[in-house]
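Inspection log for the structure reproduced underneath, given as C-alpha cells.
Removed from the display is one protein chain of the complex; every other protein chain stays in position.
Each chain carries a letter (A, B, C, D and E) given by its place in the written order, and its residues are counted from 1.
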Amino acid sequence: MSTSQLGIVKRNIARADRAVVERLSAFGAATVHEAIGRTGLMKPYLRPIYAGGQVCGPAVTVLLHPGDNWMLHVVAEQIQPGDVVVAAITADCTDGYFGDLLATSFQARGAMGLIIDGGVRDVKDLTAMKFPVWSKAISAKGTIKATVGSVNVPVVCAGALVNPGDVIVADDDGVVVVPAAGALQAAEAAALRESNEAEKRRKLAAGVLGLDMYNMRGPLEKAGLKYID
Amino acid sequence: MSTSQLGIVKRNIARADRAVVERLSAFGAATVHEAIGRTGLMKPYLRPIYAGGQVCGPAVTVLLHPGDNWMLHVVAEQIQPGDVVVAAITADCTDGYFGDLLATSFQARGAMGLIIDGGVRDVKDLTAMKFPVWSKAISAKGTIKATVGSVNVPVVCAGALVNPGDVIVADDDGVVVVPAAGALQAAEAAALRESNEAEKRRKLAAGVLGLDMYNMRGPLEKAGLKYID
Amino acid sequence: MSTSQLGIVKRNIARADRAVVERLSAFGAATVHEAIGRTGLMKPYLRPIYAGGQVCGPAVTVLLHPGDNWMLHVVAEQIQPGDVVVAAITADCTDGYFGDLLATSFQARGAMGLIIDGGVRDVKDLTAMKFPVWSKAISAKGTIKATVGSVNVPVVCAGALVNPGDVIVADDDGVVVVPAAGALQAAEAAALRESNEAEKRRKLAAGVLGLDMYNMRGPLEKAGLKYID
Amino acid sequence: MSTSQLGIVKRNIARADRAVVERLSAFGAATVHEAIGRTGLMKPYLRPIYAGGQVCGPAVTVLLHPGDNWMLHVVAEQIQPGDVVVAAITADCTDGYFGDLLATSFQARGAMGLIIDGGVRDVKDLTAMKFPVWSKAISAKGTIKATVGSVNVPVVCAGALVNPGDVIVADDDGVVVVPAAGALQAAEAAALRESNEAEKRRKLAAGVLGLDMYNMRGPLEKAGLKYID
Amino acid sequence: MSTSQLGIVKRNIARADRAVVERLSAFGAATVHEAIGRTGLMKPYLRPIYAGGQVCGPAVTVLLHPGDNWMLHVVAEQIQPGDVVVAAITADCTDGYFGDLLATSFQARGAMGLIIDGGVRDVKDLTAMKFPVWSKAISAKGTIKATVGSVNVPVVCAGALVNPGDVIVADDDGVVVVPAAGALQAAEAAALRESNEAEKRRKLAAGVLGLDMYNMRGPLEKAGLKYID
Partner (left out) sequence: MSTSQLGIVKRNIARADRAVVERLSAFGAATVHEAIGRTGLMKPYLRPIYAGGQVCGPAVTVLLHPGDNWMLHVVAEQIQPGDVVVAAITADCTDGYFGDLLATSFQARGAMGLIIDGGVRDVKDLTAMKFPVWSKAISAKGTIKATVGSVNVPVVCAGALVNPGDVIVADDDGVVVVPAAGALQAAEAAALRESNEAEKRRKLAAGVLGLDMYNMRGPLEKAGLKYID
C-alpha cells in the first residue's frame, strides 16, 4: 500500500453513476474484466466465503493495520445503500477482522458486501445472513482497536488499486475494480461481449470447433503447428 | 513438535469435566477464542472438509510420523464417547492419513471428529457419514505403518499446544484449544460475551453505529482521526 | 515439463481399452491409487471446482504456455466421447484458461472433464453445466492466443507424468493417472481391495479395533510401544 | 493491477528532484518507510538477488503480461541515468523476464537497478555486473514478445502503488516507494529519525534499557502487565 | 499458541545448567535433533538472516501480538548473558519486529541471538554486528507498542513448544529446542553420535558403501528390492 494519507476519513466521494452500476450488475467478473482490457483484477487468493454470492456497487475504501479493525467501525458510517466495502491492510494478516456484528451493522447501512485482504470469522452466520464476503482467510482470531487508518483514500487491495467510488464487480470467479470514469464504457463493452458469446455458445454446443469459428487453422499452421499420426 | 515422549501410550488422562464440556458446546470457536483471552487458536490453514460441522469435546492426542498412520489405530482404542482426536505430525506432510475405514472405527468408538495437521481422503464418504474433520489437505495418497509415535502426550498441532483432556472447540471458523483447567471459566466468559452480543446485534440491526454504541468517537479524535469533505 | 515436442498434434493415440475404463470407473481415486502401488497421484493443490464430481476416462493431453490458451482449441478437435482433457503448462500460472465457451465445446465433443495445472473461470456456469474441472486456481483473468504448444505428447501435470491414452481417475480426493497398459490390472486390484474393505468396514463399525483386526499389537510392542497409566 | 492504460508509453514524466533523491539515498529502506508514516512498502516476498545491493532513484514503470517481456525493451529507451525500473505484471508469474543482456542495456542507459514482481535469470552475471535486482523468483525460464503493455503508467508492484517519478528506496530490508511530492519531507524526517537513533544506540549499547529510555514502565503497568517470580 | 497467561513477566526461570549448555554447544542442530529422538525441531521456514551463525543457550521466551513489538523491550530486561531470546506471535505476521537498536540492547545484555516467528529488519546492520537471527521473514515494516503479551511463559514458536530455560540450538540447518531436564542426556547422546560419525565418514570417504557399512543388503532384499540390468 502506498498512499500516505493516514488518519483521514473522506466523507464525500464521487460514486460511479447509479444507472451505470445497475447496467454493470448484469455481468460477471470475468466478462467485466475482459471488457476493461484485462485490468483491475484482484489476486485469485481472495475467495468468496460461500459459492454463488455476487455484488456490483461503488467502493467505499478503508485502510487497516495488521490485527486492528478499529476503522471498520469508522467506515460503517460512510456506507450508503448499494456500496461495497473494500478493506486493505498495511501488511499481510489473516486475523478475523469482521464477523456477524459488523455484518449486521454493514447490512443495516445498506452495504452489498465486503472485500477484505485479510481474514473474517462467523462465516456460518454471514452465510445465513446472505452477506457475501471475499477474503484471504477465515480465522476465529479477533483484532484490537488501537491505531487509526483511513477511510475513502485510494488503497491497494489484493494487488489492485481501488479509488473510492470505483465499481466493484465480484462473483465466484473473483473481484474486479472498474474505475468510476470508465464504468459506462465497461458496461457497453460487456454487453457487446456477452451478445457475441450467446451466438458462439450456440455454435460450439452444436459441435462447431473454435478452430473453425475463430479461423485459427491458418495462423496455427503459420506458427509452425504440425499434425502427425 | 517438542515433546520427547516417543513410543508411549498414556491410557488414563484427565478429561475436562463432562458438564463443562456440555456448556462449552453451546458456543462457536470465535466466541470461545475470545473468552479465553485470544489464545489456543490453531492456524487458519486447517479447514473443515465440509461446511457446517461443529465439535466440542476432550482431546485425545496422537503424534504421527510423516507418511505413517500406524498410531491412528492405536489411538482408536483410547477414544471414549464424546472425544475429539487431535493428530500432530513430526514434520510437514499432506498425505491422506485417514479415510472411511478409520472413520468408521472412530465413530464406532464414539469420537466426535478429527483434527489433523496433515491430509485426509475419502472425503465424500466422511461427509456422508457426517464425521467432521479439520485438516491441512485432502489427498488420495495413503500412508505406511512402520514407526511408532505416541498417544496422549502433549502435542503441537497447527501451531497450538494441546494437552490430552483439553477441550477442542471447532467449527467453520477454525479450531480452538481450551485447557481443561480453564474450561469452566471459558464457558462462563463465553456465555457472558454471547449475552452481550444479542443486545449489540439488535442495536446494530436498528442502524445504531458501533462508533456510538462503543463510544469510539472521542478516542478516535484523540488518536488523530480527521474528517474531511 | 520435460518433453521436447513443441508444435505437434498427435492425432492417433492408443486409448486404454473402453471396457477396462468402464470397470475402473467404479472406483474412487484413493482406491485406484492404492491399487497401482501408490503411484501416479497429482499433487493435492489440484482441487475440484465443485464437490461430488467424478470422472474416469482416457487422457488427451495438451501442453500450454503461461497465459496462453490457444492449444485448448486445438485439443478440442482431438477429443473423443469419454475422454478427459489433461492440460499442463510450461510454467506456473494461475490465469483463467478455460470458461463456459470452451466447456460447451468440450462437452459437445464428449469430454468428461478437465484436469488443468492452472486456473479456470466461469465456475458458476461450469457447475451448472455439470462439467467437472480439477484446477490449481480460479481466476477471472483471460489468456491470449500467441504461441503453439502440443497435443497428445507426454506431459507432466501437477507432478504426475501423463501419456496420452492413460486413464484419469478423479474425484473429491484428487486425480490419479493409470498407465494404459496397467489399467486392467488396476481395475482388478481395485476390485479386490474394495471387496476386502466391505468386510473390514462391517467389523470396525461393530467396534472391532484395527489393532486386533490387523494383528498390530505384536508388531507395535516389538517396535517399542509402551502403555502407561 | 488496476490501471487501464494499456499500449501506452509516456515519454515525459515528472521525476522527483535530483537533489532530494541524493539526500534520500543516505537512508535505508526501513528508515525511509518509517519517515513516510509506514506506507509504500512492497511485500516482503520481493528479495534482492544478492546481499548488500542498495538503490535510490526515480521510478520508470512498466506493465508486463505473464510470460512476456517485450515491454522491457520499450522501457529501456525511457531510462535516464539514476532511474530505477519498476516492473509490474498483470498476473502472477515466476518466469525469468530479465537476464544479462537486458541488464547490459539497462546499465548502459544508466539504470541503478530493477524491481520486478516476477522472476529473473543469469543471476551470477547480474551479481558480477553489480546490477541489483529485487525479484519474486529466480528462474531460467525465458519469455516471449507478443503482447504490448505500457510504460510510465501507474502500476501496482508487489502490493504497492508506484507512479512514474516516485522515488524507489531499496536495500536488504525491502523496497519502499516514496511519492515524488513527498520526497523532500521524507528526507527530512529520515534525517531527524537517524540523528535520534545515534543517541539511542549509544545508550542502549551502554546497557540502558528501552523500558527506561522510552519511559515504558508506567504505560505497561497501566496496560495490566504483572511481574511474578 | 495456546498458553493463557497474557500480561505476565516471569522473572525467575530455571535455566538449563551452564556446564551442560557448554557441552551442547559443541554440536550442530541436526546432531542434537537426532540426539533427542527427533523432537523439538522448529519448522524449516525459519531461516538464518546470514549463513554461518550458530547459537546454543537457554531460552527466554516472549509472546507478541501481530504488528506489536512492545514486549521485546520487556524481555530485554530479563536477558542474562548467554541467553537466546525466543519470540512467538499470537497470529501469523511478517512485520519487522526487531532491528539494530533492539539488537544493540540485546547484545549489551549478553543475548546470543534471536529466534522469531515473524520478521526482522536492518539485516545488514545485524550481520555486521554478528548478531544472529532466525526469522520467518525480512521486512522493513515497523511495529506498534499497544498491547501487552507475556515474558517467560511457555510458547509455541514455529511449531515447537518452548519452555523458558530450555536450550536452543540453532545453526544453518535450523532451530532445535532441548528441554532443560533433558539437556545433559542430549549432550551425551550427541557426543556418542558424533564419535560414531567420524569413523563412518572415514570409511565412506574411502569408498565403502553405506549398503555394506550398515549391512543393508539383506533387509533391502527382504523388503522386495530387485536388481535388473
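Just so it is clear, contacts are C-beta pairs under 8 Å (C-beta built on N, C-alpha and C of every residue); 3 or more make two chains touch, one makes a residue touch a chain.
Since the model is a prediction, treat every value here as computed from it, not as a measurement.
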item	value
For the chain not depicted, the shown chains it touches	B, C, D, E
Candidates B:Arg15, B:His33, B:Arg47 or B:His65 - the one touching the absent chain	B:His65
Contact partner of the left-out chain, one of C:Leu102, C:Ile116 or C:Val162	C:Val162
Sole residue of D:Met42, D:Ala88, D:Ile115 or D:Ala137 that reaches the chain not shown, by the stated touch rule	D:Ala137
Contacting the left-out chain in the complete assembly, out of C:Leu46, C:Val60 or C:Val177	C:Val177
Residues of chain D in contact with the chain not shown	7-12, 50, 70, 73-74, 76-77, 94, 96, 99-102, 104-105, 107-109, 119, 121-124, 127, 137-142, 145, 147-148
Residues from chain B at the interface with the omitted partner, ascending	65-68, 90-95, 139, 141, 144, 146-147
For chain C, residues in touch with the removed chain	1-4, 6, 36-41, 43, 90-92, 154, 156, 159-162, 166, 177, 179, 182
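Convention: only the chains that are shown with their structure count from here on.
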item	value
A-E or A-B, whichever has more C-beta pairs in contact	A-B
Distance between chain centroids, defined by C-alpha means - chain B, chain E (Å)	27
Numbers and ranges of chain A residues touching at least 2 other chains	38, 41, 44, 90-92, 94, 139, 141, 147
